[in-house]
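The other protein chains are all here in position, but one chain of the complex has been omitted.
Lettered A, B and C in written order, each chain numbered from 1.
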Amino acid sequence: MATFTIAKALNEGLRRAMEDDPKVLIMGEDVGKLGGVFRVTDGLQKDFGEDRVIDTPLAESGIVGTAIGLAMRGYRPVCEIQFDGFVYPAFDQIVSQLAKMHYRSKGRTRLPVTIRIPFGGGIGAVEHHSESPEAYFAHTAGLKVVACSNAVDAYHMIQQAIAADDPVIFFEPKRRYWEKAEVDTGATPDPLHQARVLRAGTDVTVAAYGPMVRVALDAATAAEEDGHQLEVIDLRSLSPLDTGTVLESVRRTGRLVVVHEAPSTLGMGAELAARVTEEAFYSLQAPVLRVTGFDTPYPSSRLEEDYLPDLDRVLDAVDRSLAF
Amino acid sequence: MATFTIAKALNEGLRRAMEDDPKVLIMGEDVGKLGGVFRVTDGLQKDFGEDRVIDTPLAESGIVGTAIGLAMRGYRPVCEIQFDGFVYPAFDQIVSQLAKMHYRSKGRTRLPVTIRIPFGGGIGAVEHHSESPEAYFAHTAGLKVVACSNAVDAYHMIQQAIAADDPVIFFEPKRRYWEKAEVDTGATPDPLHQARVLRAGTDVTVAAYGPMVRVALDAATAAEEDGHQLEVIDLRSLSPLDTGTVLESVRRTGRLVVVHEAPSTLGMGAELAARVTEEAFYSLQAPVLRVTGFDTPYPSSRLEEDYLPDLDRVLDAVDRSLAF
Amino acid sequence: MTLGEIGVAAPPDPTAGPDLVQLLTPEGERVEHPDYPLDISAEEVRDLYRDLVLVRRVDVEATALQRQGELGIWASLLGQEAAQVGSGRALRPGDMAFPSYREHGVAWCRGVDPLQLLGLYRGTDLGGWDPKERNFNIYSIVIGSQTLHATGYAMGVQRDGSEDAVIAYFGDGASSQGDVNEAFVWASVFNAPLVFFCQNNQWAISEPIEKQTRIPLYQRALGFGFPGVRVDGNDVLACLAVTRSALDAARTGQGPTFIEAYTYRMGAHTTSDDPTRYRLASELEMWRLRDPIERVKAYLSRSGGADAGFFEAIEREADELAVRLRRGCVELPDPEPLSIFDEVYVEPTPHLERQRTGFASYLDSFEGADH
Partner (left out) sequence: MTLGEIGVAAPPDPTAGPDLVQLLTPEGERVEHPDYPLDISAEEVRDLYRDLVLVRRVDVEATALQRQGELGIWASLLGQEAAQVGSGRALRPGDMAFPSYREHGVAWCRGVDPLQLLGLYRGTDLGGWDPKERNFNIYSIVIGSQTLHATGYAMGVQRDGSEDAVIAYFGDGASSQGDVNEAFVWASVFNAPLVFFCQNNQWAISEPIEKQTRIPLYQRALGFGFPGVRVDGNDVLACLAVTRSALDAARTGQGPTFIEAYTYRMGAHTTSDDPTRYRLASELEMWRLRDPIERVKAYLSRSGGADAGFFEAIEREADELAVRLRRGCVELPDPEPLSIFDEVYVEPTPHLERQRTGFASYLDSFEGADH
């Protein structure tokens, strides 16, 4: 058992993946000597060399496009996108190339590429550094999309993502990078695409992922004082979505609140609402409610506490759900 | 009254917009002499010159990025993206620049840019020529997104989009380009962002947009023979969504089926399902059902008839909705 | 100032200027170039001639098949046979090629059955051959995207310590895409074993080369710190020699080279295009005089490298190939409806499997109806 921050857990997970498979490469901006602006790749270039930990020119399409080529040659590139807001220049390579190559080639070309994206707000950053672009990728067939919320998952999920033969967009909860947890590096992890019930409850199901999981858990603690038992689910996988776990819970609670930082419109909450309502229509005692960022661009940081879902907004939604 | 195909109606609408405002420009690949691969800009360069109808170098990010600069200088660029699948290289300029500039500049910088995108399948094309990327843009705050379904709307909506001071992503139903209608060029059109009830019905509401509107209408005709009265709504605007019109209908019918070509997951149907269920929870007698493309990349054209929603799949959903 | 008034340098006549590498004149006269000595036997030239004739026949037949509705669309290589065969034959088996959508001649050189090219254009598949088996990637339609894949692949070759080289095909229009220029940056900075083979066929659909650059394209490479060379793209010998030397440079750690094969798109952009709307027939006439096949035939005849019998034999072989292609094309099976769901992922997802079974039973419901 070791105590890791999420950043350190990712670092250790990457190191382990590189030790286990010589084909694993890390590429991105400032991932070498600097170890990434969040130090997630700290020390890896020193230990694995410049050929395996590659400081690239400054162009995201180039990073993903060349990673695709490296994968075709038999490598397993792990690309770091420095901040969420900088993944868009690579969008074509991700949605038209990375996501479709396996399909287009009738399964002959596998692209085991992992794209790491520190995402979300709450760190008082300037614009383009606090985005939540996950829905763009979850809407894209051919990609798998996951988000870790704690150090234990960070350590295991990054290795599972790298080992997977499908392209994986890997979201890291930027604002939680320094949260610690005990990590059993020997444990066998849950399947990568399985959601997890973090707290059992009977009244309302609250589903979240990434940085919002902590908010959901805090809300559950607070709600308990009001006598409400919230069941908290960490979705972990956004594509595929583990609707089974959510449905099982909602069939018991009859109520679902989805929490994410991304804007409400066409965010993950929309898809969960649509699926859960279709599958558990008669079990629902209230409509699925969404606690999300607003349908605006991410505001200046002095406004982010108002923009981001927090404990009170979750509790407010829980009350509204119970009031139905 | 004149009879126009959708392509011709767009052409006439563009011409009218260029006559009305000397600041209106058209830019894109092959929009000049060729008049665009679908001839939507046919004859415009001849009549308005190379300075106003600009054949650009082959790069979509460049097209949108320079359009933004032209707009800053006081122009109203209309960009043509040759096919839906080629908008992705411009994604960063659209979501990080075009969509956010007005917000970032506190309203000081307006970007009245229109981006025309022929979208959807059904024309037997090769890959990347049959995509439905609308949800990516509807998820993006700061953009307005519309889709026309017929020649009358095509003629008016393109002019409204160009006249609007917000950036507008304008989707054109590629496979319907040659469908004709009587167009009254003197008529005053409905507001750009208002949905329209095309056919009144009492049993199930069917909402569609762009190329799927015709399918919905045909389904309604067929359903009538089985004694089911479908109310058909052409959404027209995808961002903002005119939920009011849909809700008014669903409160009467108690049932909603959403039809689009884009994949189901996080497609427009997801957002409509989430909103309608939240707003009209007690009116719904069945969950909102979605008839959409599958969650796969767009298949080879010999498979598109199976991939694309058609009359039978809509009727199947209508039956399932009524069976609840 | 109107755009009309802007002084834009027209690209020089390819037959003029020392900057064009040519080893066989349009008249079929063998000439030498100091930097690109080529020692080639009559038999090798005959083989190249055969390639040229056969790929052209494949192209002509495919165009006919499209006209008859057997293909949805076809992108003709007419006029670019020499650029493709010359560069394609310069490749070693282990070298990897990344085509766009018009490289039927390169596909031929890589041993891809022409029939496998038709699936994409008929709509029966999205990529009909095994990229690893042929060392020829599937076609790429999103302009420029494949140049980055080629660059990454070359970086992999580098890491393998292998002597393979990589070649990326793209067009004059593609040279404007950000991806292509990023590929130039990467290839240069990492000194990747890569050849950028740009077929400048003068047109990007309806847009002439002047819309993409105001200087000769091969000079683009100078801005990125690696050599650029313009070769007569209708001269199969020059294309062979120049590509071979660029590949050798790549193999020996000298990094990337940009080759501009100066040629002409003799046909429409695709069968959906109508070039009469934007270009003059006279231009076509001028280029017809530079036909890539005629000059080889003239050379072989004049030099006694081949007799009438040889040429007839090739024609017969071409006829047979055409027949086989046509029969094969019409017999290409339509894919099964449920194959829509195949190969989306290596590890299938429950969600998509549900969609598959749901659609399957939906289809069955009609089967029932048929009884």
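FYI, a residue touches a chain if its C-beta (ideal position, glycine included) is under 8 Å from a C-beta of that chain, and two chains touch if they have at least 3 such contacts.
No experiment lies behind these values; they were computed from the predicted model shown.
Trainee: Of C:103, C:179 or C:343, which sits in contact with the chain we cannot see?
Mentor: Within the whole complex, the residue contacting the unshown chain is C:179.
Trainee: Hey, which of A:32, A:210 or A:240 is the one touching the hidden chain?
Mentor: A:32
Trainee: From the listed residues B:139, B:193 or B:228, report the one that touches the chain absent from this view.
Mentor: B:193
Trainee: Which of C:29, C:70 or C:210 sits in contact with the chain that's absent?
Mentor: Going through C:29, C:70 or C:210 one by one, C:210 is the residue touching the chain not shown.
Trainee: Taking the full complex into account, what residues of chain C touch the chain not shown?
Mentor: 1, 3, 5-9, 158, 161, 175-179, 181-182, 185, 188-191, 210-215, 219-225, 253
Trainee: Just the residue numbers, please: which parts of chain B touch the chain that's not shown?
Mentor: Within chain B, the residues that touch the unshown chain are 25, 51, 56-57, 59, 61-62, 64-75, 77, 89, 92-93, 96-97, 102-110, 141-142, 144, 164-166, 193, 239-241, 243-244.
Trainee: On chain A, what residues meet the omitted chain?
Mentor: Its contact residues with the unshown chain are 29-30, 32-35, 37, 49-51, 54-59, 61-62, 85-86, 88-89, 124-129, 264-265, 294-297, 299-304, 306-307, 312-313, 316.
Going forward, only the chains that are shown with their structure count from here on.
Trainee: Just by CA atoms, which chain is the most central one?
Mentor: Looking at where each chain's C-alpha mean falls, the closest to the middle is B.
Trainee: In whole angstrom, how far does the Cα centroid of chain A sit from the Cα centroid of chain C?
Mentor: One centre to the other, that is 40 Å.
Trainee: Distance-wise, how many Å sit between the C-alpha centres of chain A and chain B, to the nearest whole number?
Mentor: Taking the average C-alpha coordinate of chain A and of chain B, the gap between them is 31 Å.
Trainee: Give, as an integer number of Å, the spacing between the C-alpha centres of chain C and chain B.
Mentor: Averaging C-alpha atoms per chain gives centres 35 Å apart.
Trainee: Hunt down the residues of chain B that sit against at least two other chains at once, touch-wise.
Mentor: In chain B, the residues touching two or more other chains are 61, 85, 88-89, 127-128, 265, 294-297.
Trainee: What positions in chain C touch 2 or more of the other chains?
Mentor: In chain C, residues 125-126, 142, 178-179, 344, 351-352 touch at least two other chains, as defined above.
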